[in-house]
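Data first, discussion second: the structure below is written as structure tokens.
The complex appears here minus one protein chain, its other protein chains still in place.
We call the chains A and B, going by the order they appear; numbering starts again at 1 in every chain.
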Amino acid sequence: MKNYLLSLIAVIVLALIAYVGAEAATWPQYVFGIIIPYLAMTIFIMGTIRKILGWARSPVPFRIPSTCGQQKSLPWIKQSKIDNPFTFFGVIVRMVLEVFLFRSLFRNTKCKMSKGGKIFFDLEKWLWVGAIVFHWSFLVVLLRHLRFFTNPVPGCIQFLEQVDGFIQIGLPGIFLSGFALVAGAVFLLVRRIVIPQVRYISLASDYFPLFLIIGIALTGILMRYFTKVDIVGAKEILMGLVTFHPSISANINGIFYVHLFLVSILLVYIPFSKLMHMGGIFFSPTRNLANNSRAVRHINPWNYPVKVHTYDEYEDDYREKMIEAGLPVEKE
Amino acid sequence: MSNNKKIYDKGIVFTGLVIFLALITFPFWYNRGIAAPAPEPELTEKAKAAKECVLPADEMKTGHMQLLNDWRNDVVRNADRMYVNEHGKEFNMSLSNECLDCHSSKEDFCDRCHNYASVKPYCWDCHIDNPKEKM
Partner (left out) sequence: MSDELLKPDELIANIEPAPPRKGWMDTPINIRKGMYCYASNHKSVASLDLPNARPWNPLEDDWKLPENWKDIIFNGFRERLDKFRSFKVFMDICVRCGACADKCHFFIGSGDPKNMPVLRAELLRSIYRNDFTTAGKVFGKMVGAREMTMDVLKEWWYYLFQCTECRRCSVFCPYGIDTAEITIMGRELLNLLGLNIDWIATPIANCNRTGNHLGIQPHAFKDMLDFFVEDIEEITGITVEPQYNKKGADILFITPSGDVFADPGTYTCMGYMLYFHFLKEKYGLDVTWSTYASEGGNFGLFTSHEMMKRLNSKMYAEAKRLGVKWILGGECGHMWRVINQYMDTMNGPTDFMEEPVSPITGTKFENAKSTKMVHIAEFTADLIKHGKLDLDKSRNDHLKVTFHDSCNPARAMGMLDEPRYVINNVCNHFYEMPSNTIREQTFCCGSGAGLNAGENLELRMMGGLPRANAVKHVHEKYGVNTLSCVCAIDRAALPPLMEYWVPEVEVNGLHEMVANALIIPGENERTTDLRGEPLAGMEGDDVE
């Protein structure tokens, strides 16, 4: 079966389980509304810590930054301080730009070849645009959701809501981030399916989180704009979770539990998958190290002595010939 | 998986982990475990006596904002001020004169849930705070 169909079906089945369960009886609401979210949060936190400590248990033996600009050398040669940092501060700037603006991805080009065999490199910013839209809107959606997890709701979250909801067509007001998230995720999904090379490298585990996130976003949109959910009741459940006074509200429809269940699946999925790239970027030795290993000695904790063909052994091999050629030797 | 026991770059790794944990657990420590059950909007005697609102309570809970929006359009654009619900009961489409007639305290009725859910309706941009008093 096609990878993406497999993932799509998996997400649909998961959604159906939660929907049917929550609509059928009350007890599954405790499972989907309380037990699974707690379990998911625990697995997410423990799993992420375990993964990160796993990375931290391996040392960085060598200083291997990818240098993407002029090194620091002679004082009159202009160093590229961000793309080839020499100091810790430079590294921080490089990392911040990498994490928040995807600087490396911004370089993206597309290679094309003409009939005559001439190669061109076009700027290809769509992947960058898609990635930026997807990640930033996801972050905004996430932060916006803090209104369901805090009481009273902090002013900055309220402000974010206002900015995100500046377009008012009918009621409830539209949150742009939610639609941007769907658009971004769909773009990433479509390019994965449509571009032959990307489809070729894509695994079921690449499609799954995309479908999952699209599912999460769509159920959210469904609840807000269409099927409607009792928002006060929903918040009551979520506040119950984060204040350790878990409870279930009546009259919350199944879509809410689908939403919550898919989020729980996503949380569990993160530490065991490529989604750990959000932590991994901080650990990438080609980005988080200064290119100063000629000026400051980098220490390898497991540096061990190796077998070396010494000069003495070398001279023993060639002494006669060296003397004959007039080369100086240690022992005549 | 790892055979290594030692953690390298401890300082920066643990700093990062603490920041991660602080951010991810923000709702847990921000609320300090203080229970926040859903607020009960206070019904006035008049509201209690009426027993039923324009629509059934559940529908009002999730859909009142859209109802009000529709009312406003009808009144402003079509000069239509009459609304008939499914029981044939008639209502004057007016936030100030109809809704707030029963639910006379914005503070005890509207604001409770709106504040809880962090909703800032722009109704109050025009409609004065306590119409009964000022009218």
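Just so it is clear, a residue touches a chain if its C-beta (ideal position, glycine included) is under 8 Å from a C-beta of that chain, and two chains touch if they have at least 3 such contacts.
Model, not experiment: these values are computed from the prediction.
> Touching the absent chain in the whole complex: find that residue among A:Ile119, A:Ile169 or A:Ala250.
A:Ile119
> For chain A, which residues lie in contact with the unshown chain of the complex?
6, 51, 54-64, 66-74, 76-78, 80, 83-84, 86, 98, 102, 104-105, 107-111, 113, 117-119, 121, 127, 131, 195-198, 200-206, 272-274, 276-277, 280-281, 283-287, 291-300, 302-303, 306-311, 314-315, 317-318, 321-322, 324-328
The criterion applied here is as follows: only the chains that are shown with their structure count from here on.
> How many angstrom lie between the CA centroids of chain A and chain B, rounded to a whole number?
34
> Inside the complex, what are the residues of chain A that reach chain B?
Interface residues on the chain A side: 44-45, 48-49, 52-54, 56-60, 146-154, 157-158, 161-162, 168, 170-172, 228-233, 235-236, 239-240, 242-245, 247, 249, 251, 279, 282, 301.
> Where on chain B is chain A touching in the complex?
It comes out as residues 1-2, 4-10, 13, 16-17, 20-21, 24-28, 30-31, 33-39, 58, 61-63, 65-66, 68-69, 113, 115-120, 122.
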